[in-house]
Each structure stands twice: as structure tokens, then as C-alpha cells.
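For reference, the structure is listed below as C-alpha cells.
One protein chain omitted, others in place.
Read from first to last, the chains carry the letters A, B and C; within each, the first residue is number 1.
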Amino acid sequence: MQSASSYVLSAVGIDKVFPGARALDRVDFSLARGEVHALLGENGAGKSTLVKCLTGAYRRDGGRILLDGGEVDPRDTLEAQKLGIGTVYQEVNLLANLTVAENLFLGRQPRRFGLVDAREMNRRARALLSEYDLDIDVTAGLSAYSVAVQQVVAIARAVDLSGKVLILDEPTASLDTHEVALLFRIVRRLKERGLGIVFITHFLEQVYEISDRITVLRNGQLVGTRETAALPRRDLIAMMLGRELVGEVGSGNRHAAPGGDVRYRFRGFGRKGHIRPFDLDVRTGEVVGIAGLLGSGRTETAEILFGAERADSGTAEADGRPLDLSSPRAAIREKFGFCPEDRKVDGIIGDLSVRENIALALQARRGWARPLSRGEQDRLADHYIRALDIRTSDREKPIRLLSGGNQQKAILARWLATNPDFLILDEPTRGIDVGAHAEIIRLIEELCEKGMSLIVISSELEELVAYSSRVLVLRDRAHVAELAGERVTTGAIVEAIAASDGRAGT
Amino acid sequence: MNARYLPLTATVAIFLAAYLVCVLQYPNMLSTRVIGNLLTDNAFLGIAAVGMTFVILSGGIDLSIGAVIAFTGVFLAVLLQATDIHPLAAFALALLVTTAFGALMGAIIHHLDMPPFIVTLAGMFLARGMAFVLSIDSIPVRHPFYATLKGLYYKLPGGGRITLIGGLMLVVFAAGILIAHRTRFGANVYALGGGAATAELMGVPIGRTTVAIYALSGFLAGLSGIVFSLYTSAGYSLAAVGVELDAIAAVVIGGTLLTGGSGFVAGTLVGILIQGLIQTYITFDGSLSSWWTKILIGLLLFIFILLQKGLIHVTERRRRHA
Amino acid sequence: MSATLKAYARRLFPQVAALAVILLMVSLAFPGFFKLEIQNGRLYGSLIDILNRGAPVALLAIGMTVVIATKGIDLSVGAVMAICGAVAAACITSGYGLAATLAITLGTGVLCGLWNGLLVAVLDIQPIIATLVLMVAGRGIAQLVTEGAILTFNDPGLIFIGSGSFLGLPMPVVIWLVFGLAVALVVRRTALGMLIEALGVNRRAAMLSGVSTGVLLIAAYMLSGLCAAIAGIIAAADIRGADANNAGLWLELDAILAVVVGGTSLLGGRFSIAASLIGALIIQAINTGILLSGFPPEFNLIIKAAIIVLILVIQSPRAQSAFVWFSRPRATAAGKAGEEAK
Partner (left out) sequence: ADLTVGFSQIGSESGWRAAETTLTKQQAEERGIDLKFADAQQKQENQIKALRSFIAQGVDAILLAPVVATGWDEVLQEAKDAEIPVVLLDRTVDAPDDLYLTAVTSDLVHEGKVAGQWLVDTVAGKDCNVVELQGTTGSSPAIDRKKGFEEALAGHANLKIIRSQTGDFTRTKGKEVMESFLKAEDGGKNICALYAHNDDMAVGAIQAIKEAGLKPGTDILVVSIDAVPDIFQAMAAGEANATVELTPNMAGPAFDALEAYRKDGKAPPKWIQTESKLYTQADDPMKVYEEKKGLGY
């Protein structure tokens, strides 16, 4: 293979110990110039921790880092940036209170006469983002944009910062196929320029599409590094999980609409400025998928169904009985559940333990005067930690210390614990590893069989197709198409979105 | 207009409306005298509030400024009384001390990872305690240079004056606006307020920035102390009690969020003027008892905040539906 | 069960240790410090003074802890103390019975809390500024009631609350102990504690999980108002008069300090009422220690500042982790990342 000197970045024997958990155990990793190197592993395997050790966000407990053959020791991320390492950390790590342009150029703003030249900065920001087909107002606050846009901005910033190495920790988790394609185009271009690129993801198709080599971690240990071309998918999964995976996603197909009656009926449901009024019927035991481009109003549909935003028109009924969906609390009383898209802002209660995070919604529904006993909480937490395979050293660990995917599972557990009749999942499998992915989809199917109705929003069309009996397509904050039965295929969905796209373009 | 300027615009609009109401009731309030007084009388508060704005923008708080103002006053008075040092040298010395004091608090906040509220509360005790130790008496300053400085003013038609200290406040505000919006340090302050951990991941030197922010606040509190010393020609250890709360109120009325990361230095100026206006109005009225004065101040504060909220809410709604 | 007890002990250890150190320091400056004797059927001594004089701050700290846990702050408690003291004195002197007086006074405190709560929860005004309104206006309201004078009273029942004793302990001590225990129990034996913590850490996520954040917020401020009312009654009963001008002046800062010394973060979330109560005792121990030591009053503030800094340095996360061997190389940025989930 390559000689040692051709490695732009190599790490030898990296150790990282957290109280109660050994996150990295003598991990070796090397990144060649001009290669895309996928870093894979289950949730909690230590991928993000390795990245943070390499970029100085964490102090490692042992091991050496070599950049261009010379030993480096970045003390903080600023130093890593100066060394030419650009990083997109997991979760969007940008500042919502700054403008898009300020986020892009923080710490390296163009200056004139010693003062920041805002006009020049905005100009450059627009130029930078145009490479990603993003034509947005860069002087607006970042918080005005969806997670996906923020993700693109984060990527643009990191790419612009990276002189030698670009590290992408789950950059595609909230991106659509279109954005992913754009990203890959840029990655390939950087690769040609001789950059080393580390790419972390749970989407195996993307791994095979873009990466040259693969390194797999499991439980903080290095399993091995392989050439992508020489590693079949089955073997890769076995490497990651340490076992064979039975029944990966994409097998089961529930296109046949379930025979149940329409249970939930929404008529003219909508809210000015958020989502155009729409009609929606959901049967018992049915999964309705929602597809659309970024910003098409999927999340807004979910929020309005759950009462997080109050609908200002239309009616909702269950079995002919009117529903009160004026607030999340009211919705929960109607046995609704909602697993939000942005887990950091809307989902986790960072300082509370995994146990409390799982018990929270159930407890809130019971009211403060009827506390779940500690025993019950423990049982609940243990059950879901096992059922969803949440990797945590113990259930009392503050949830913010869990890996991203495991946080996602804990939020899902929170809602499953309430045993809802109507569950809305906004990007439920984002950042979840293959093993758990299969697990969750199995769970969804099981829940449906038990009579729960589900709305699932996902950018992964294959996943949507796999378990939805109907798929709604959104565009410009309006429901524009509904595919049912045999028409629920990726092709048809893409077509429906594209058709609307075409219309929007004219 | 950009949505980010909404709170600022709302505040300015409310100030102008309130001023109009006052003038309709007391035409005298339009005199240049009142306007000049508004600047001169609030100069020390305004200067200190600029520092407070930076601190709050970064997500912190500085409770020590009132005590630092008092300390600076006593320090100058004692120094000028006991030695022959020129006031300008004394000013420089005082600024050095207060800046170092601020930097020390910043260093403690950052390196020991302690909440600013408590560190600066201890700083407040310490600064006032130091003032007491220097002297519990109020000490007049009789240096001729003070008289010279006070003689510098720009006379407005109608008897009003823009005094040196009033002008200085405007200069400090201008400088503050420049620093906040046109320097990398300013951007780092906003970044820190948006989230220290995220800012650190983005490569903001948070340690250096934190120390600099509190040093700046200390410097401006010291400058404010010098202004206060000029304003009263004296040093007094019980002076400027509770100024920090007035400053915080001005900053918040000016549209800055206490959670950090969002707001404007210019807004603080309007906040100061609004508070000054409330006070002037109450004095012009002159019929209120001590207790009704307090109640009215609270009430007017409440109304201003409410108006601001309402205005922002309505505009945002309209924007959304447009 | 013993595991929770152990966790509890670990949580309170720094506060208890700090208190012990301060008491020792005071006893060095003043040898008779630990002397306790029975006088007129009640315990008498400097230690009892600390418990007794600490009563207002301890009571305020109870409410303040809960408010701070919701990521709020209540600057108005001092003014509410003044209002409630004034109301109590006005009621009792105008012929209401003791029970009616107490009911009206406590009701007034709760009402003040309700006002703050509405401002914060419904109008969404930042807590510090929302409560600043009542902090400024409240003292005026109290003076309106007393017309600026000290409204004295002679009702033995009301006076008993300030200077009577029960089981050998001064009434104020009994009151804050019992009330603190009661609130701590209610909060921890029901789900309130957890819901409040969830609300404080991430209000939006808590709301989306079905927590009635608005009601909880308002309740927290109402509790704080109630605490201030009790503290106000005690302060008035103590001097047999309502001093609207000075009752509770700047006590809000002491209460906040007590909560922080007790280790509850001003960023909301995890809280411990017991730790705050110990924090209040620490502050009172400093105050009493200064008085006993005989230094001239000019030095009071410096001594206080020095001791507070010392305690906080010892309690600071950095210093603590320096004690713990395995966390020698520390996590930097990402370790704190969760702290600002907005």
C-alpha cells in the first residue's frame, strides 16, 4: 500500500477515557493524501470521539498525531484549523444567533483598515454558498434556516478552512439526495486537489459511492482498515456489528393498504405562514410517509399535527370524535407522540439522565402528583436501553454525554414509553447505525401491527417506501400529491417531487 | 429591513413617542437644557452600560461596575489629595487598576469555570470594600485641572450644553458600536453569547475573549468612575450604589437579550435615554411622594418592555404573513 | 435506597465542608463560639444566632432555588418581603385576627409571585427584568402601605413568630426548617422536581414532551413569593414593626448567593434545596463571624468577598476535578456542549 510519508494525517495509539467509559482504546488511523476515508461503526463506537481527539476539541489520554509526517498536538480547535484541518462536527455546530456570513467567516473575516468589511464578507459568503446551489440571504440569522441549510453552511465553512484535511462527521444526516450529490461533487474536487477527507456516516450506499478506504471501530477499538472495493457490504456490516445482520432494510414492503378503518381524519388543517391547509386520513395500523424537499414544510406539518404550532384552520377527529390539538400537552392527552427532527434543540434534556429523559413524556402525561416510582423508571429505562440497544455506561449518565445516535434512540424510547396511538416521527433514523436502523424499522412494523398509527417523515426514500402504505409529497409548504399502493416507489416519489420542482422553476 | 434590527427600531420608536408625550405635557422638556442634561447626567451610566452591553452580549453579567465606579472616585480623590500627581496620570493609573481588576474577574470566570454572576458579585463586595478601606469620608477634589475640564463644553442655543463628559459618552458609544460590529473581537463576543462550547469548536479563543470582555467592562467602569469623579468633583465610597442594575435595565430595554448573543450597543444608548426620560418626567411632575415615585418607575419600566414586546410581535406577525 | 442516600451525601459534601471550615475559622477568632446554653427555656448561643438570623435568607433561598432551577431569577423577593411585612403590620394593627392577617399576608406574597410568573411565562419577558419591575415598584408599594414610617404592632401572636420559641428553638428556625423540609419533600416525592429540572434545562423540549411549562414556571415564582412573604412576616415580627424602607433590602443578592454557593447552576436544571439552605447558613455564618470578630466595619465587605471567592474556588469544577485523579486530562469544548442546549 502507500508508504508512510504519503499519509497526510496519521494517528497512533489514540486513547480516550471518560469517567465510566473507555471511548477509545489504542486506535490507529491513517489518512492518505487524495483519498476519501470512511470511518464507520455502530452508535457509540467512538467515531466522533476520535475526530474530536484529532482536532483538539478533546485532550486525548494517549497516542500521537502526525500531520505530514511531523508530530502535532493541537490544543484546541483553533490550532487545528490553523494546521489546515477543517471539521464538520456531528450536530450542527454553528451559532444560530449570527448571520450565515458571520458563521462562515468567524475568526477570519475580511478586513479593511483593520475593521471587518461586512460587504466583502457577505459577497464572499454568497460566492461560497453558490457552489452548493444555495442562494439564500447571507445577512439573515442562521436560525432562520432549516437544519439542512445549516448543515450545508457548516460544510461550506469546513471545506473553506481545510488546507490539508477535511473531516465530515455525519454531514449527510439531514441532507436530501440533491444536496448529497452536490456535496460529493465538491468532495471529489477536493480529493483531486490532494486533500485527505474523513467521512463518517451511517448510509452505506454513500460509503460505497464515495470512499476509497474504510476504517471500522467497535466499542472504542479498531476493527480494521480495508479498501472499499474489496469489502462487500455483508462483510462490512459484520465488521461493524461483530455479527451477521438478518433482514436489512428494504426487504419488507407494506404497499398493500391495511384493511383498517380510517381512524384519524384531518380536514383543512393548516396554519397561515406555516403550512397550507391540507386533508389527511390515517388508518389504524398504517404508516403514512411524508416526502419532500428541504423546507417543503414536512416538519411544519408534523408540528401542526402535534399542536406544537396551533392550527388556525380545519378540524381533526379520531373515530369521529373531535380532537383537541391545541398544544403538545393536549395532543399527548389524545395519545399522540412526536419525535422531533432537531434532537439537540427540541429533543434531549441534556443535563438529565437517560432514565429521566426516557420517563419524561410518560411522567408529564401522568401529571406531577402521580410520580413514576424510581423502580418503575428504572425498569422503563432498562427495558428501552435493551430494546433499542442504547449504548450508555449506565442509565444515570447525563444524556448529553451519549453519542448522537444513542441520543436519538433515547428520544424514541421516550415516546414509545407513552404507548401512543398516533406517533409522528420526524427523521427517526437520522444518525442511527445499520443494526439499530433495522431494529427500529422492525419496531415500527410491530407497533403498527399492535394498532398504532404512524406518520413518518424521512429523507431516505427507500426507508419510506419500505414501510409506508401511503406517501404524501410536499412542496412549498403545501401537500401536492399522495401516492398509494403500487405507486409507492422511490421512482414515483422522486418523480412527484421533481414534477413540482419543475413547476416551481418556471 | 432586516429582522435583526427589529428590537432596536422598536425601542427607538417607543422612545420618540414617549418623548413626544412628555413634551405635550411639559413643553419645557423640549428645551436644549433638558436634552443637554440628559446626556451629561447619564454620562457615567452610559459609559458603564457600554461595557455591560459587551458582557451581556457574551452571555455574562457584571455586577461590580457600581462598586468599581465608587472605588475609582475614591481612588482618584485620595490620590489627588495625598500626592501632587497630575490628574491625567491619576486617570491612567485608575484605568490600569480597574482594567486589571476586570481582567482578573474574567480570568477567574474562564479558568475556574465559575458563573459570572457570583464572581462579579464578589468583585462588587471587594471593590466597594477597597473604597471603604481607602476612605469612608467623602473627599472633595479641588484640583484646578478639574475646573478646566468642566469648563469645556459646547453651548447649544437655548442655554443647554453638551459637556465634556456628555460628549465622551457619545464617543464611547460610537467606539462601542464600532468594536461590536466591525472587529473580530466583537464577532467573537457575539459568538460566545451564542454558545461558548460551539464557539470553541468553531475556533473562537474563548479564554482570551472572556478575559478581554471583562477587562473592557472594567476599563469602562473605570472611565465611568473618572466621569463620575468629574461630575461630582469628589470621591465617595457609597456613590453609585445599584448602578449595575440601572445599566442592566438600560441594556435590556435597549433590546439586548440577557441570554447573550443578540443585541446592539446603540440600543443601550436608547435604553439610557429612556431611563433618563422617565426620571426627568417624574421630576417635572414633582407631585409624587417617594413611594409613588418608585411605583411609577417600575410601572413605566413595565410599560416600555410591554410596548417593545408588542411592537416586535405585531411586526413579526405582519412580516410572516406578508 | 442507600445508593440514593450516598448520592445525596456526595452532593452536599462541598457545602457541608465549607460550612464546617467557616465555623472553625470563626471559632478561632472568637473562642466562645460553640458555647450553647439554655436560657428562658430556649437554646442560646452564637450557633443559634446563625440559624435564627439566617432565617430570611434561608426562606428566600428555598423559593429562589426553584426559580433558578427553571433558568429564571427573582430579584423582587426583597421588595416582596417589605410588602408582606407592611401588609401584616397594617392588618394586625387595624384589628384583623392573627389567622386572617397571616392568610392575607401569605396571599399577598403569592399574588406578587403570580405577577412575576405571568410576566415570565405568559408575556415571555426575561426573568431578571420582569422581576426588576416588582423590585423597584414593590418597595414603593410597601411604603405606600406604611407611609414611610415603621409600622409597629404589639400583637403577641405575631411577635411570637419572630421571637418566640418552640422545642427550645427560636420560631424562625423552626419555620424555615419545617418549610424547607416540606418543600423539598413535595418537590422530590412528586414528579415536580424532575419536571422543573427538565423545564430549566430545555424549555422547548420539555414543552414538546408534554410538560406544562407555563404552569410550572408560574408556580415556581408563586412559591418564591410565598417564601418571601414568610420571610417578610418573620422580619417584621422580629422587630415588632414593618420597616418598608429597609426590610429585605439587597437580600435578593444574598439569596441568589446562597443558591449558588449551594451548587445550583444559574443556567437552570439540577437543584438541591438542602444545599441552598446550607448555602444560606454559610452566608449567615460569614456575617455573624464578621460581627463577632470585632473588625471595624470598613473591612466587612472585603472579608466577605475574600471568603466567598475562597469557597467558590474550592467548589469550582476545575478545582474539584484537580482532586479527582482519573480526570487529570480534561475534556474541553465538547464536554460542555450539552450545557447550552437552548
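Rule of thumb we're sticking to: a residue touches a chain if its C-beta (ideal position, glycine included) is under 8 Å from a C-beta of that chain, and two chains touch if they have at least 3 such contacts.
From a predicted model like this one, the values you see are computed outputs, not experimental measurements.
Contacts of the undisplayed chain with visible chains (whole complex): B, C. Note on the undisplayed chain: of the listed residues B:Thr9, B:Thr183, B:Thr232 or B:Thr259, the one touching it is B:Thr232. Among the residues B:Ile85, B:Ala107, B:Leu288 or B:Leu311, only B:Leu288 touches the chain that is left out of the figure. Although one chain is not shown, part of subunit B still touches it, namely residues 26, 28, 31, 33-34, 37, 40-41, 44-45, 132, 136-140, 150, 228, 231-242, 276, 279-280, 282-284, 286-291, 293-294. Residues of subunit C that touch the chain left out of the display are 30, 32, 39-40, 44-46, 49, 53, 143, 147-150, 152, 163, 235, 238-241, 243, 245-247, 249, 288, 291-292, 294, 296-298, 300.
As a convention for this text, only the chains that are shown with their structure count from here on.
When the C-beta pairs in contact are tallied for B-C and for A-C, the bigger tally goes to B-C.
Farthest chain from subunit B, judged by C-alpha centroids: A. In terms of their C-alpha centroids, the spacing between subunit A and subunit C amounts to 43 Å.
Each chain gets one centre point, the mean of its Cα atoms, and the points for subunit B and subunit C are 29 Å apart. Under the contact definition stated at the top, the residues of subunit B that touch 2 or more other chains are 195, 198, 200-201. Touching two or more other chains at once are residues 57, 76-77, 89, 93, 96 of subunit A. Subunit A meets subunit C in the complex at residues 17-19, 52, 57-61, 76-77, 89, 93, 96, 306, 308, 328-329, 332, 338, 340, 344-352, 356, 359-361, 363-372, 374, 398-401, 414.
Residues of subunit A that touch subunit B in their complex: 57, 76-78, 80-81, 87, 89, 93-99, 102-103, 106-107, 109, 111, 114-116, 118, 139-141, 144, 272-273.
Residues 4, 189-192, 194-195, 197-198, 201-202, 204-212, 269-270, 326-327, 329-335, 337-339, 341-342 of subunit C are the ones touching subunit A in the complex.
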